[in-house]
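Removed: one protein chain of the complex. Kept in place: all other protein chains.
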Amino acid sequence: MALVLLAAPLLTGFVRKIKARLQRRRGPSVIQPYRDLYRLLRKEVVLAENASWLFRVTPYLIFAVTWVAASLVPTFASGLMFSWTADLIAIIALLGSARFFLALAGLDVGTSFGGIGSSREVMIASIAEPAMLLIVFTLALVAGSTQLSYVAEFMASPEAGLRVSVGLALIALVMVGIAENGRIPVDNPATHLELTMVHEAMVLEYSGRHLAMIELAASMKLLLYLSLLACLFAPWGLATPSMGPAAFAVGLTSYLGKLAAGGTLLALFEIIVAKMRVFRVPEFLGAALMLGLLGTLLLFLSRSL
Amino acid sequence: MQLVTVGLSCVGVLLGAAVLAVGIARRAGASTIVYGASLVASAIVLAAALAHFVGLSSPTTLTLPLGLPWLGAHFRLDALAALFLAVVNLGGVSASLYALGYGAHEPFPGRVLPFFPAFLAGMNLVVLADDAFTFLLCWEFMSLASWALVMAHHRIEENVRAAYIYLVMASFGTLTLLLAFGLLAGPDGAYGFAAIRESAQTPFVNTLALMLVLIGAGSKAGLVPLHVWLPLAHPAAPSHVSALMSGVMTKVAVYAFVRVAFDLLDGSGWWQSIVVLFIGGGTSVLGVLYALMQHDLKRLLAYHTVENIGIIFIGLGLALAFQANGMRAAAALALTAALFHVLNHSLFKSLLFFGAGAVLTSTGQRDMELLGGLIRRMPYTSFTFLVGCVAISALPPLNGFASEWLTFQAILQSPELPQWGLKFMVPAVGGLLALSAALAAACFVKAFGITFLGRPRSSAAETAGEVDRFSLTAMFGLASLCLLAGILPGFVIDALAPVTVSMVGERMPAQADIAWLSIVPIAEARSSYNGLLVFVFVAFSASFAALVVHRFASRALRRAPAWDCGFPDSSTRTQYTAGSFAQPIRRVFGTLVFRAREQVELPPPGDPRPARLHVELRDLVWEAFYLPIAGVVSATATRLNHFQFLTIRRYLGLVFLTLVTLLLVIAIWL
Partner (left out) sequence: MNGLVFEIAHMLAASLVLISFIQLYQDRLYALLNTFALHAFMLACSVAWQAFIQDAPHLYITAAIALVFKAIVIPVALHRIIQRLGIHREIETVGGIGLTMLAGIALVALSMVVMLQVTAEADPLARQDLAFALAVILLGLLLMVSRRNAVSQVVGFMSLENGLVLAATGARGMPLVVEFSVAFSILIAFVVIGIFLFRIRERFDSVDVHVLDQHRGERL
C-alpha cells in the first residue's frame, strides 16, 4: 500500500517531464509534485460560506477509496495479502464511488462551474463504466476468474496465447483509462478554461490540504490504471507469493520499468493528439464500449468451437 | 400455533383496524391508533416470517371455509412466501413508523386511514394464498385498496387521471392472470396450487401461461411497456403509501411471477428466458433514462423503480435460462441475486421515498427546480437520503453493490449455455445492465445534488425545517439495514438458501463459514468479495489520512465567499438546475430514445427580452402503444353508441335476429 502512495506523484511528475521534453521545454523537475503536495498541505483552507459537511469530508473519502482500490491491484507481486477482498468489479465500483462523491462536491457550493464539471463527468462515466465492465467480462471469460491475482497469473502463463478478444480489450482499456483519468483527448489536466474543463471544474472550490488530498487521489488513479494495464497485458516479471525476496526485487524493478514505459507512451500520445469537443467524447467512449462488447461476443461465440 | 395461523390473525387485526378507522377517522389521535395497530401487526408477521427461516423449515397450510363452497380458501407459508412476507412486513413496519409522524400532516385522514391497513392486509394475503381463487381475490383487493389511496387527494386533477389509468392497467393485469390460472387449472377446474403443481402441462400451455403471467405480473411490477401507470400513480399517493407501492407492491408482483414460473410450472423452454431477459434489459435502461429526464422528485423515484424491476427480471431470466439447460448451481446463483435485489430495493426505495416525503412536508415542494441547500436545514434527512442514494447506485460497501455483483457473477457463468440465441442475448443484457448501473449513479447525483446541495432556489427551500422523530427513526432504521446487508451479505445469501432449494432444487455454497465473512459464489479461485473488509479498509484509510493531515499539516480554515473563477454571482438562478444537469446525457441518449429536441430563441443584441430554451421530449412508448389503443377503443365506442338510440322496432329486430341465429347454430351443429 505504501508503494502506490509514494510512487503516484513520481509518476505524474515523470509524465509532465516527458511531455515538456517532447515540446522542447525543460519542464518542472520530476519531484515537483511532491513539493506541490507539501506546499498545499501546509496552506490554510479557504472554504466557501455555504459549503456543507459533505464538501469537507469528500476529499478524505475520495483519497481513502482510491488508495484502497489502488492497493488491490498487483504491482510487483500477485496474491498480496487481502487481495481476495475485492475483485475487478469491486475495484471499478470503488472508483465509481470516488467519482460519485466528487460529482456531489462539485454541486455543493452552488456555482455554475461545479455544475458543468459534474454534469460532464457523469455523462462520461455513464459510458466509460459500462465499457470498463465489458472489458472485465472479456478478461474474466478468458481467464476464468474476476480475481485480479488469478487473471494476472493466467496471462503470465503460457496458456494465454495471442487472442483477438484480449487485443480488443487492451485497446478498449487504454481508451477508457484516458477518459477516466481526464487526459487529452478527453479532458486537459492542465487547463483552467471553462470550455475544456471536466475534472478541474469539479475541484475548483477546493484549496489547501483538501486540494492536496484530491490531487494525490488523481495521481493514484493514474497509477492504478497503468498498473492494471501492466499486470493484465504485460505480466512478465510479476512475482507470486511463494517466491523469495529476490523475485520480489525483480518484480519491483520490472514494475517500475513498466510504469516508466507507460508514462512515456502516455506523454507521447498526449502530445500528438488534440483534445476532442465534449460531445465527441461519447462517440469515442462508445467505440470503446463496442470493442468491449465485440470482445465478449467473440468469446461467447467461440466457446462452442 | 402454526405460523400461517399467526399470519392470518394479524391480517385479521389489520382488517379490523381498517374498519375501525372508518368510524374514528375525524378524531384526534386516530392516526396514531391506526398506524400503531398496523405497526404492531406487521411486526408480528415479520417475526413469524423470520421464525420460519430460522426454525421451522416445513411449509404450513391452513384452509378456511370462505369463498367458493367446494374449494375453500387455502393459505400456505413456505420458504418463498416467508421471504416475501418478510419483505412486505418490513416495508409495513417502517411505513407505519414513518406515518406515525407524517400522518399528522394529512389533510384528509378519512380517505387515507381506512385503506392503509387494508392495503397491508391485501398484500399479506396475496403472498399467503395457496389457490388461484384466493390469490386473484386478494390481488384485486390489494389493487383496489391502493387505488383508493391514490385517489386520496382527489381535488388535484392529475391524481384523478393517474388513478383512472392505474385502475385500467390493474384490471388488465388481473384479466391476464385470470386467463393464466384458468389455463393452468385445466378443464377440471383444479384451482388449488398443490393440484397445479402435481399436474403436467403441455409445452404450449406452459409457454402461454408463462407469457400471460409475465404480462399480468409485469404490469403490476412495472415492466416496459406496461409501466405507464407507475410514474403517474406512485407520486400521487401520500409518501408512505408511495414507499409501500414502489418498494413492496411491485415485489408482490415479482412474487407472483416467481411462484408461477419456478414453482407451479414444470420448467420452461430456453427461448422463454430470452423474452424475459430482453424485456428485463430494455426495462432497466429505459427506466433510468426516463428517470434522468424528470425534475419531480417522486416521479424520478417512481421511474427508477422501473429500472430496478428490470434488473430483478434480468436475474430471473438468467435463472430460467440456466434451469432450462439443467445448470442448477448457476440457476441458484442467479435466483439468489434476483431475490437479494428484491430485498435491497424494498429497503432503499422505501428510504428514498420517506426522504422525499420529508422534503415535501418541510417545504411543500416536490419540484427539484425549486429546492436546494437543504443539507444545512435538514441534516438528518439529508444524511439518510445520501445513504439511500449511495446504496441505490450500487456503490460498495452498501447492499446495492452486493446484489449487482452477484448478478454479474451469474452473467459470467453463462458462456456454458449452448443455445445461440442465449449466447447473443446474455452479453448484450450484461452490457445493458452495466449501462443502467452507471446511469443510475448519474441520476442520483442529480437527485441528491440538486435537492440537497447548492444554494436554495426558492423561499420554501430557505425556510425548511427538520421533520419529526418517528420519520427520522424509520429512515435511520432503513439506512442501517442497508449498511448491514452490504457488509454482511453472506448471512442474507444463507438465509435465501431454503428458497432457492425449493425453487430450483439447488443452493449456493454455504457462506457462513468462509473466513472473514467474504462471499464466494462459486469457488474461491473464481471470485470473492468481502464487504466488511472493504468498509473497514476505507474507514480506516480515511480516518488515518485525516489524523495524519491534521496532526502534521495545517489545520487552519477560513470561510469566504465562493471563488467561482473570480465571477461570483449572488443570484441562485446561476446554479445548475435539474434540466441543465441532465442535458449532456439527454443529448447523448435522449435524441434517440425520446426524440429530444431543443430550441433556443435568442433575441437580437440590444433587445431586453429574455432568451427562451424549449426542450421537447416525447414518450415513444405512450405514443406507440397506448394512444392507438385508446383511439381504437374510443372510435369503437362512438360507433357502438348508436345502439343507445334505436327505435323500438329496431330493438325488436335485434332480438329476433339473435333468436334466429342461435336456432341456425343449433341446426347446423346437431
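So that you can tell them apart, the chains are marked A and B in the order they are listed, and the count of residues begins at 1 in each.
Convention: a residue touches a chain if its C-beta (ideal position, glycine included) is under 8 Å from a C-beta of that chain, and two chains touch if they have at least 3 such contacts.
Because the structure is predicted, anything quoted here is derived from the model rather than measured.
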Request  = Return the single residue from B:420, B:540, B:567 or B:622 that touches the missing chain.
outcome  = B:420
Task = Extract the touching residues of chain B with respect to the undisplayed chain.
result = 420, 424, 587, 591-592, 596-598
Note = Contacts from chain A to the absent chain lie at residues 161-162, 164, 167-168, 171, 279, 282-283, 286-287, 290-291, 293-294, 297-298, 301-302, 304-305
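One rule holds in what follows: only the chains that are shown with their structure count from here on.
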Remark   = The chain B residues in contact with chain A across the complex are 372-373, 375-376, 386, 390, 393-396, 401, 405, 408-409, 411-412, 414-416, 418, 423-424, 426-428, 430-431, 434-435, 437-439, 441-442, 444-446, 448-450, 453-455, 516, 518, 524-530, 533-534, 537-542, 545-546, 549, 552-554, 556-565, 568-569, 572, 574-576, 580-585, 587-588
Ask   = Which chain A residues qualify as touching chain B in the complex?
value = 41-54, 60-61, 63-65, 67-68, 82, 84-87, 89-90, 93-94, 96-97, 99-100, 103-104, 107-116, 118-120, 122-123, 125-130, 133-134, 137, 140-141, 144-147, 150, 192, 194, 204-205, 208-209, 212-213, 278-279, 282, 289, 292-293, 296-297, 299-301, 303-304
